[in-house]
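After the structure tokens below, expect a handful of questions from me.
Rather than the whole complex, this shows some of its chains in their spots.
Which chain is which? They are A, B and C, in the order written, and residues in each are numbered from 1.
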Amino acid sequence: MKTQNHTLNKGTDFIKTLFKKQIFIPIVALLLLSIFNLIVDPSFFKVTYGLNSNGDPVLSGYLMTILDYGSELAILAIGMTLVTAASGGQDISVGAAIAISGSVVLRVLCGTDSRPETLQAPIIVAFLVSCVVAMLFGAFNGTLVAYFKIQPMVATLILFTAGRSIAAWINNNELPIVSDPVFSYFGGFIPGLPIPTPFFIAVVCMIIIALVLKFTNLGLYSQAVGINSKSSQLNGLNPAFMKFISFVILGLCVAVAGFIKVSRLSSINYSVIAKDIEMDAILAVALGGNSLSGGKFSMSASILGAYVIQFLTTTLYKMEVQSEALSAYKAVVVIILVVISAPVVREKLSKLFKKLRPQQAVGGED
Amino acid sequence: MQEGTVLEMRNIYKYFPGVKALQDVDFTLCEGEIHALMGENGAGKSTLIKVLTGVYSKDSGEVFLKGREKAVNIKSPQDAQKLGISTVYQEITLCPNLTVAENLYIGRTKGIFINWKIVVRDAFNLLQSLGIPADPNQQLSSCSIAVQQMVAIARAVDMECKVLILDEPTSSLDDHEVAKLFALMRELKAKGVSIVFVTHFLEQVYEVCDKITVLRDGKLVGEYSVKELPRVQLVSKMLGKDLDDLSDIKSDSLKYEADENIPPVFEAEKLVSASGIKPFDFSIRKGEVNGFTGLLGSGRSECVRAIFGADKILGGKVKINGREVKISKPIDAMKNGIGYLPEDRKADGIIGDLSVRENIILALQVKKGFFKPFTKAQANAFADEYIKLLGIKTASADTPIKSLSGGNQQKVILARWLLTNPEYLILDEPTRGIDVGTKIDIQKLVLKLASEGMSITFISSEIDEMLRTCSRLIVMRDRKTVGELDGEDLTQNMIMNTIAGGGNNV
Amino acid sequence: SKDESSSGGSAKKDGDLIKVGIINNDPNESGYRTANDKDMKEKFTKENGYDASFAYSLKNEEQITAAQQFIQNGVEYLLLSAADTAGWDSVLKDAKDAGVKVILFDRTIDADSSLYEASIVSDMAKEGEMAVDWLKGQELSEYNIIHIQGTMGSAAQKGRSGALDDTAKELGWNIVKQQTAEWNAEKAQQIVQSVIDAGTKFNVIYAENDDMAKGAVAALDKANISHGVGKDVIIMGFDCNKWALQELLAKNWNYNGQCNPFQASYIDDIIKKLENGEAIAEKVVVMDEKGFDAETITQEDVDKYGI
């Protein structure tokens, strides 16, 4: 009896824990979207193997598109989650900051000539310079938030509005185009590898953040600061510094995302590159079940949230939704997902589940 | 600095807007002593500690530490920690959304790299060794206040420190826990750790402390050796006047004679709430003072929350004056003449940014209705009346309540409910963090109100206090009522027996 | 068309309907775009022999994604009004590989011209020149111009601003204020209000679209400054919204430049030719566009050219 109960409870417990876990939310969202697509058109899930215009093998299909285009968002979601946790607010300047760091990459690669024959600097140098620049801008936001105690949305507004002008200024308002094929690998495919490179980059970022969260106090500290900055100060933390550093880390994420973005087109358009991406990044954090007012977070839920958003976008494209309403549809679906996963509703669901198996549940408490 | 001194604070001044919290205060702490810091609510004890640990910057004065030539400048709690000063602050300063283990180690793990497995294991051992009934992976907010307090203490004592500061650590602990804490303190003392101990419980001071420093109105009254300062004198030093004898306030208080034929003011049958409390029956007559007693986490608070409709009610019947009513949310209870002072003052009581005045009138205002706000004059009159009545120390009625001392915040919340003049008042740990003088005043007030016909449920972790005020006690264990005591049975021994399960009044 | 997404290739399925994928900007963006979209929707219908799918976005990336989708779905023609000039190379190459023919409308792109069959555009610079020539023809004793620009960097803004900038420099016209209102009437109103408040003299308002001209006029009305034919201030607008042409007819405004949104028939012609195997004479087709003067405009013009 005991042992039998045990295994039963394991299942019950697992689902119970899942109900409580944050990652439940994006998982349910993903399931719902998948089911929807399965019903409407199962070919959504078909992945085909073929050769691209250069004769290299590539995987293609909607799923690949999601992994590909969702990657920048996933990378941004990492930083945005930390900023949200520590500062209790969001950075609305990430789109503009991507424009800046992308512009820096092109500037370093192209030098003063906007359409150079050869690269003026190694790609890695360009990337590193853009990292430094993006982190400096992150530090600027972070200083306003952490040391001047300005609310994040207001503080980052400055870069949000000024960023794209700065990006244009970096390249003298010109539109540099990089012709080096290697540069385009980062936003496309590395010859021989059939998986889109942005996804690789995103995976690398995820591994790094996972290691950082596992082996350092970053996660704990930023949550503590976000939950109660006063008490965490009394406990010997430095809340201002934690907030500051979270913006710097977001800066790094921005640099990576910006690098992918410019590599995709080998060029840049200052006014539209990564437009509205801040909204998607914030949504990813929210869809991950994280409170936008800071505190506890789940990084994996945020990242999954980012891919769910891309999944949704791709689905909507595929559905040929009355397109002017696309973003409205997107918002509606996100809201529905968030409602379904709202604590109130989740509790109800969890109770319902309990009721369905009253015996086991009671037995489990013995 | 003298030989044997670990810490010396000299001529400390600290002003807050409109308040002179500390004026020319000296404080000396010797090696291996337990030093009590005493004073009324708002005397400046917590402020002195916060100045010492760098939470507040002092306006002037100097702090010396053993082994340092010059005065040290402690700018932040981190600095204090680094200098070997470990502190448990009065308001629990842990993060409710983090786990117990995380709370135990946050801010004090060395280096940037940590291994959570080891941390959890260490936490488990620490909790075990102190006998704290909590799981390292449990979320802190799901622990009762008392456990939270124990966790905070565990965290502080686990640090390698030379000076340990405990600001009212025992305010929500019961005797059992207190005994454990004292054993721990003695152990540390033997190791040469110096302890600063703030409390309002005189017995506790005489039990563990070596020296006493008394503050009054932000000024130093003096430093005394415990042996040389009898209780009565200590009290008069704290209050600046003599206090009537504490004992026997019950016997000479008036007794309201309730008519047995009138139905109880409040009666609950098989009441059960979503918080996990077992269905219970309960009733209280007009003019009666009764109480719930039990160990920590026995469900006392949950019972009264159910009565007030603060938790979701799942079943049961409620009658007010014999008439069946439905109480599903606090406003229903309030409309039926019930008042409830919650135990967790910070989370459930105060509205931090609002002024003392607004905090006082809030409940009455809500009862009165949305469209009938009090005029400024009315609100001021109410606030002034109760500030005076309870002796609330505040710069003005406009001060945000969060800048009051802990005890004074408690008084404000008490004032809030007294103002509504309820027929039935529930007080969950109303004297927590209240100084001796006021505590007696509150007990007297409770009895006086009862004699005027108010029914009161009084919950306290101090059995003494319960015995002084209550005429009937309901004993709880494991979220069940397990007994009821009244009349002759109301003795310390009997209560302890019943709590422990030996009672026969089930 | 949804269920064919897996079929690939360019095989015809729906009888002899021609499958086209149309990628446009958001029709809510402006009256121009609304008219343009309406025109496309009216032309590319089943009755006219087309099976059309539409996608809208103001974002290049989303447009590119949509293009990839259309290619996957096996359209025969891809009609494209790009949000952005750059970034189209690879997707157009893919289109070429898949045998999809690309026709650009309204906007050109920065890609090799072998990647598309034709491009049907407005010549914004020419629109600007026509308007500025008309202004020159007014032979005012002095020119004090408020120049309200569209969103900076857009083709329409560049073309229309360029012409005015050049001529002003050349002839010494005085531009008292040059500021972008981002196609927004309210902002235009505030810009003109600010000039009025400053007490600066002006006698021409050159607004780069009708909405902004309307905002400017609202500010003038508020401040007792007359405008229109024979009045204190000359009002110039672009796009030929019907209501704007009516203002012209009422002589409240002076000039309106057309920006022809009706590209569907041009595209239709080209597709017909391509289907018949004929060659396209010119890769870049510039549409005819007019400019209207309040003195000469007629009700027929309003009905015919108003959008």
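Please note the rule applied: a contact is a pair of C-beta atoms (placed from the backbone, for glycine too) under 8 Å apart; a residue touches a chain by one contact, two chains touch by 3 or more.
The structure displayed is predicted, hence computed values, not measured ones.
The complete set of protein chains in this file's complex follows the formula A x2, B x1, C x1, whereas only one of each kind is placed.
Keep this in mind: only the chains that are shown with their structure count from here on.
Work out the mean CA point of chain A and of chain C, and you get 36 Å between them.
The centroid of the Cα atoms in chain B and the matching centroid in chain C are 72 Å apart. Note on chain placement: the centre of chain A and the centre of chain B lie 45 Å apart, centres being C-alpha means. Not a single residue in chain C touches at least two other chains. Residue numbers of chain A whose C-beta contacts span two or more other chains: none are found. Here chain B touches chain A in the complex through residues 53, 55, 76-78, 81, 87, 89, 93-98, 102, 106-109, 112-116, 155, going by the rule given at the top. Here chain C touches chain A in the complex through residues 1-3, 5-6, 26-28, 53-62, 65-66, 68-69, 83-87, 90, 93-94, 97, 110, 151, 153, going by the rule given at the top.
Chain A contributes residues 40-41, 43, 46, 52-53, 65, 69, 175, 177, 184, 188, 264-272, 275-276, 314, 317-320, 323-324, 326 to its touches with chain C in the complex.
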